[in-house]
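Shown here: the complex without one of its protein chains, the others still in place.
Order of writing sets the chain letters: A, B and C. Residues in each chain are counted from 1.
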Amino acid sequence: MTIASSDVIAQLRRELLILHRKLVTWGLVVWTAGNVSARIPGEPLMLIKPSGVDYDLLREESFVVCDFSGGRVEGSLTPSSDARSHGYIYAHMPHVGGVVHTHSPYATAWAARGEPIPCILTAMADEFGGPIPVGPFAPIGDERIGRGVVETLRTSRSPAVLMKNHGVFAVGATAEAAVKAAVMCEDAARTVYLARNLGEVEPLPAHDIDALHRRYQTAYGQR
Amino acid sequence: MTIASSDVIAQLRRELLILHRKLVTWGLVVWTAGNVSARIPGEPLMLIKPSGVDYDLLREESFVVCDFSGGRVEGSLTPSSDARSHGYIYAHMPHVGGVVHTHSPYATAWAARGEPIPCILTAMADEFGGPIPVGPFAPIGDERIGRGVVETLRTSRSPAVLMKNHGVFAVGATAEAAVKAAVMCEDAARTVYLARNLGEVEPLPAHDIDALHRRYQTAYGQR
Amino acid sequence: MTIASSDVIAQLRRELLILHRKLVTWGLVVWTAGNVSARIPGEPLMLIKPSGVDYDLLREESFVVCDFSGGRVEGSLTPSSDARSHGYIYAHMPHVGGVVHTHSPYATAWAARGEPIPCILTAMADEFGGPIPVGPFAPIGDERIGRGVVETLRTSRSPAVLMKNHGVFAVGATAEAAVKAAVMCEDAARTVYLARNLGEVEPLPAHDIDALHRRYQTAYGQR
Partner (left out) sequence: MTIASSDVIAQLRRELLILHRKLVTWGLVVWTAGNVSARIPGEPLMLIKPSGVDYDLLREESFVVCDFSGGRVEGSLTPSSDARSHGYIYAHMPHVGGVVHTHSPYATAWAARGEPIPCILTAMADEFGGPIPVGPFAPIGDERIGRGVVETLRTSRSPAVLMKNHGVFAVGATAEAAVKAAVMCEDAARTVYLARNLGEVEPLPAHDIDALHRRYQTAYGQR
């Protein structure tokens, strides 16, 4: 198996280190409970967080190269116990370049209820193109969580899914895009939680959601 | 078109950089979702955040000089997609020197409900002179949000408005005053949210609000 | 009027600077909305925060020496608009060496409701010796808030009071003890808020509160 150029992997290691820090900055994780991976371009391989390692102790060299069955190809640490699910997502969603998993509190509260987050905010229409959907309950350790993620996202414009009684999986063209989706998912989960505690809320009309989503996907940010 | 002295603009760039950091410090933004602009004195121009740029990566030179239609006059980055709305506000509210837009969570929860924040706190009477009003739902990208802001603030003493299903716009004589209004808006939105979850709340009597507002606008702070 | 030794005042300035930072650290204030003062030993004078100054810009020399009517005796900045109320407290509570005022969100939510925080936690019995009481609504700027604080605390073991529709005043033998009371008040306000959102809560029995309070006031900490 040919490994992608070491420059590319070194760059991904730097990105993953920064992105794991962003999980802490934006309040998406406590202790070691959350992980980010990146697809290694052109290879059936990914780079992923090691299992149970403190965010303060993560280094660029800590990340583990794995195949899509979660088998370690390079690195001395044991990969995340979610590695098989990350791999399943890369194997079945070729446009995905990054995957994130968190137990961020507000989103996980919706997941514990098994209730999709209704699309009542322009920022949700922008990023998710509708409600944030719920995926099935699945055991941890094998690829069944990954399969639930893939099947749920297939019928949604959302890059994030609330896995029942568990937490969030988010995907993106890059690891950074996936982390952005996870951050926006927690932000939406929190604001909609607060709104609902104030009283009744109404979803945005479908045509407004469509127009907002189209504009955001084409006109936002630097090109 | 004459550009204001480069010293003035350089000073505004420094201020905007500090003020964007304050959005993060006081919990008003996640990721890149929020922006501050400043009127360039004596010109039909403003300085505004570029679209979709990470707060950690913002530099003094990142801010973009735009006209009030949102057209870029100086700078290499694409301006915020809210630029036309900022511009509309400057064009129609000559006393406004700074504009802020955030999706701060508690205020946006009230906005999602379309419910004004009742004035039950002396700090709200001080800063807002009454309830924080709700503006209309409007699409993102053109000046319609700006028009909704201007029309709503015309009939209120509040420097902040909750745009329906969207977030907060706040204005001030300076960019710093606008950011202060946005910070106090989120603080009020949170405290009133918490109070209402404890039970019934009563607005302050109008004469107390008037007296508090008058005193604060004339006697608070350093002169 | 004799001013206390400059060493004593210099030491109080250092303490007040550290204590204002603790208001930020523990989430009791946003922007410039909160202030701490310290009695100058042996003089009818206090050292207090200047009005409307950013916490990041406070320096040891920023604090203002005032008499108990809030008149400035030393310093170039305008004192806090709460100076007359701080002074009233020092004048009428000779054992008080420090006063703090905040709009900390959870405690202010109880204040907005005009509802005392029931004593359902051992930590509340320790620090407050019972419920945290509510004081009257009073206008800002003169000594009437101070009078409301003094009258309310006279009939309570609590060093903190929730001023109706306003916020928290806390007192202590030192400025540090007052800030501690303000921090514990917000912590109690938050935990009891959360508990009540989960369902019914029962106050601790009076004899347990008494025993906890007695032990804490005599046996906790370093002697």
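The rule is short, and it goes like this: a contact is a pair of C-beta atoms (placed from the backbone, for glycine too) under 8 Å apart; a residue touches a chain by one contact, two chains touch by 3 or more.
If you're wondering where the values come from, they're calculated on a predicted model, not measured in any experiment.
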item	value
Visible contact partners (per top-of-document touch definition) of the missing chain	A, C
Absent-chain contact - pick from C:Ala83, C:Val149 or C:Met184	C:Met184
Absent chain, residues of subunit C that touch it	26, 120-123, 126, 180, 183-184, 186-187, 190-192, 194-195, 197-201, 204, 208, 211-212, 215-216, 219-223
Subunit A, residues in touch with the chain not shown (by the definition above)	30-33, 50-53, 77-78, 81, 103, 105-106, 108-110, 112-113, 115, 137, 139-141, 165-167, 193, 196-197
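Throughout what follows, only the chains that are shown with their structure count from here on.
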item	value
Subunit A on subunit B, rotation in degrees - Cα superposition, rounded to nearest 5	90
Same or different contact residues where subunit C meets its copy subunit B, judged by the half mark	different
Inter-chain centre distance, subunit A versus subunit C - centres from mean C-alpha coordinates, in Å	44
For subunit B paired with subunit C, centre-to-centre distance based on mean C-alpha positions, whole Å	31
